[in-house]
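Structure in structure tokens, see below.
With one protein chain held back, the other chains of the complex are shown just where they sit.
Each chain gets a letter, A and B, in the order it is written, and its residues are counted from 1.
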Amino acid sequence: MASLVGSRVERKEDKKLLTGRGKYTADINFVNQTFAYFVRSPHARAQIKNVDTSKALKAPGVVAVLTGKDIADDKIGGLIAGWRIKSEDGSDMKVPAHPPLASDTVNYVGDHVAVVIADTLDEARNAAEFVKVDYKVLKAVVNTAEAMNSDQIYKDIPKNLCFDWLLGDRAKVKEAFDKADKIIKIDLINNRLIPNAMEPRAANADYNPSNEEITLYTTSQNPHLARIIISAFNGVAPENKLRVIAPDVGGGFGSKIYPYAEEVVCSWAAKKIERPVKWVADRTESFLSDCHGRDHVTHAELAVKNDGTFLGFKNETTANIGAYASVFATVTPTYLFGPCATGVYKMPAAYSNVKAVFTNTAPVDAYRGAGRPEATYTIETLVEKAARELGMDPAEIRMKNFPTQFPYQQTLVHSVDSGDYVKGLNKAMEVADYKGFEKRKKQSASKGKLRGIGFCSYFEACGIAPSPVVMMLGCGIGLWESAEVRFNPTGNVTVFTGSHSHGQGHETTFAQIASDQLGVPIENIEISHGDTDKGPFGYGTYGSRSLTVGGTAIVKACEKIIAKGKRVAAKMLEASVEDVEFSNGEFVVAKSNKKKTIGEVAFACYLPGTYGEVKSPLPEGEEPGLKETSFFDPVNFSFPAGSHICEVEVNPETGETKVVKYTAVDDFGTIINPLVVEGQVHGGLAQGIGQALYESCHYDGSGQLITASYMDYTMPRADNFPEFQLDWTCTPATTNPLGTKGCGEAGAIAAPPAVMNAVMNAIGTEISMPATAEKVWKACNKNKKIKSEAA
Amino acid sequence: MKTFNYHTAKDVKEASKLASSNSAYLAGGMTTIPSMKLGLASYKDIIDIKGIKSLSGIKISRKSVKIGSTTKHAEVANSKDVKKAIPSLAALAEGIGDAQVRNRGTIGGSIANNDPSADYPSACIALNAIIHTNNRKIDADKFFKGTFETALKSGEIIEAIEFSIPEKSNYQKYPNPASRYAIVGVYVAKHKDGVNVGVTGAKSCVYNDKNIAKTLSNNFSSSAISNVNVSSSGMNSDIHASAEYRANMIKVFAKKAVEAC
Partner (left out) sequence: MKKVSLEVNGKKVSKEVPDHTLLSVFLRDILNLTGTHVGCDTSQCGACVVHVDGKSIKSCTTFAADLEGTKITTIEGITQNGKLHPMQEAFKKLHGLQCGFCTPGMVMSAIDLLKNNKKPTDAEIREWLEGNICRCTGYQNIVAAVKEAASKM
């Protein structure tokens, strides 16, 4: 059987999704179910003086109206921040209470005040209008940069400061800067984004009073985490009485890693009213209450020698984490950001200082790339500026500072096991026809367009684990991954993974891995995920971790299967275990033609003994059955890297900017399925280009969300992109047996600086994201004015 | 959504009889339905006029193109007759919303709604349109009154829109990157007796930019527009475009339109 790893295998999950047979949470219905509609705060910051539900309770079809007081009376716990970050002075981070339904104060527009539960959705929505909430409106804090000097939102959190964190050595950085020929400085904003998975969040909770079990269907990237939080922290039901199922999930991009207030409330309410409670967000609710991403204000400096050698780097960032500290909100701008801030370069001295602030905006949490796009944007725009100021070629300055020996120990945290950045950048320049740029620029100029080219060389730390490290850094959980490989008696296989697929194609790529390991045809292998009642505990899908951590767990479980298979086959073949070899699905006695297929061995494991023709005695002391579990905890992160080159065309008359050529050369280590990996890169690029040119979340001064629908939030569409050119280099990861590194976030990390460097190259002026037509037009006009004044 | 009574009118008479102060006519529903879904509008009665045969269809004469009010954007876009008589009008229809909106949305609905960033009103202004209703004819320049406001009286139904065939014309728009509605749309039309420049998206209501029109009447060339001063006063300003940017875009797009004529 030919190896499937490396093949463009069509996805096993597609037929279901293409024929309308997918089952998303909104498609799930229970008999006798009710519908929940949330009463949300219309104010960014207010005291709740009174909530009067009496009129709503009398409305047609209403079953219950529950408030913050009810949830507090039932002692349901609040939502949690999953990582404990310490400030530079050693003090613990400060976080406010985050009740699933607010009782005293509301802190962003869309904050949950009450829930109306009725027989139909229309009835619930209509009755919600009768819930009278008496607010005392307070002055909202909205602006990231000004948050520390604004009104204090929470009594116990001075300056609205969650933490003031430092990574690195200020003294060494000062020394390095003192020796520099030149200091390159940059001030930038990493624009706030709204994740916008196409499937709006939803939950449907069913409670069975006879055994006190809750079954919660939810739009989650991580059902096991949802269960442990709703159980251990919110206290809705003990873990063994709570089953969480994340069926087909329509994209996540980070926004569905953790449970939100709605899942907690639906589960709790279902138990309270002893009827199923279904909630499906409309898009406006998604805009208001899904966690947002990015939102950094950064000042960074790079110390260089005149020949372009980097001496030191510093980064002072204010990160907006919104009204409450969401589960990954505190790690995103710290350990996912700071260690990557020095980029792919040798950087003798560096520090990152991050002040995380609370504001009266929706909570900010992980969004595709989480911290690493912000880090890469900072260093890569700074490096390009250094090249401009030193009169160097942007490729040359990068090449000069790449490490060439691996493993490479970076200054701040990471020990990068493998990579070849020089090769990657060279290949990118070749594929992008860098040499031909000047000619293309002239062609654009002849049409009245300004053409620019921009580079980005990135690396990222992903495959998020290892547990001992992340826990030392403040993570409240381990981050290994599990797999269970279960041979069925007839020889086909079910593989359970603790990760979750919501577009990534695990049902195919994981089956490819298992097929290669076990020699079982891929059509006989089923991947099962997303149900806490099936398979072991796991940590879900985010941070490009599923293949590297979860895929390896499958390999390890398969190895255990084969080890047992060898023992059983040896007995069946009357040989010694040492003489049995396994390949291509067969156990063969060395130097003989005696063999058993893995299917026969599996059958024997389930029918141990002699029964007519069946002769399958198990070795003594061997348990029947063929099922193995592995929990894999890697020794290090994995470090994909690459170089992307973008070309844009700007119309100076209108400022309209189009990406006309985009080249991505990535090193993801071993690639299991190129078809799937290309898709991941395309999607990441679209989000990255979206951030650079189109997307931006706007709150007005009072904290009202202006971009609360697709009328105002620019979602990239098909006609916004050219055809991307993709290519690879490969240095396999050394820290997992597959050699994989992760690919899901690369595009979203690399594209923003590549695009913005191209825009700035085209117009010759610094400009902030997103480079909207008007902003670019203004920049072009300013340049024209300066030029004409000079002339 | 709040519920309502759904009526299907056989003819214009029945439709107008069903109308009340708390009713709406439904043609394509491309604006009415989303506003009802978002709770921005609610009605006691919805009167479906799509089935009224006399309201649909395209008639071409030597001087004009008359389009029935329930004619869909896709029909106008694909009409060989319209393409021949006023190609810019077919092109405008081709650029409204997306394919699905064009398969449902109607010209009458668009005009009756008078969204300040809709495309068709600019065509009405530029092409000296006459709005035929069930009781009268209204000139386009008297029809569009303000944001979402027209000269239509309660219960009055648009039956057809009659566009004068110009010597040449062109429509250019810069779409809002999010909604794809016009941030600025400029419809330039040169008639025997002068030039009209219908501008949508820029102000609270579509208008004829008389300065550009006058300049072009004297000298129909894009270079002539360079010297026209387009003031940003009274122009819309939002997160997508400032008044100043809109003013610039009017000039740029008017030039583009003239060049494409």
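Note that in this section a contact is a pair of C-beta atoms (placed from the backbone, for glycine too) under 8 Å apart; a residue touches a chain by one contact, two chains touch by 3 or more.
Values in this document were obtained by computation on a predicted structure and should not be read as measured data.
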With the full complex in mind, choose from A:Gly474, A:Gly669 or A:Gly683 the residue touching the hidden chain. A:Gly683
Which residue of B:Phe4, B:Phe148 or B:Phe220 touches the chain not shown here: B:Phe4
For the full complex, which residue in A:Glu578, A:Glu723 or A:Glu789 touches the chain that was left out? A:Glu723
Would you mind spotting which of A:Lys55, A:Arg283, A:Lys346 or A:Lys400 touches the chain that isn't drawn? A:Arg283
Sites on chain A contacted by the missing partner chain, in the whole complex: 10-11, 13-24, 26-27, 196-200, 248-251, 253, 282-284, 502-505, 675-676, 678-679, 681-687, 709-711, 715, 717-719, 721, 723-724, 747
Which parts of chain B face the unshown chain closely enough to count as touching? 1-6, 8, 26, 29-30, 33-34, 36-38, 46, 48, 50, 74, 97-101, 103-104, 179-180
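The rule is short, and it goes like this: only the chains that are shown with their structure count from here on.
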Roughly how far is chain A from chain B, centre to centre by C-alpha average, rounded to an integer in Å? 44
Can you check the complex and tell me which residues of chain B touch chain A? 1-3, 38, 174, 176-179, 181, 239-242, 245, 248-249, 252
Considering the complex alone, what residue numbers of chain A touch chain B? 122, 126, 284, 653-656, 694, 698, 706-707, 710-715, 772-774, 777-778
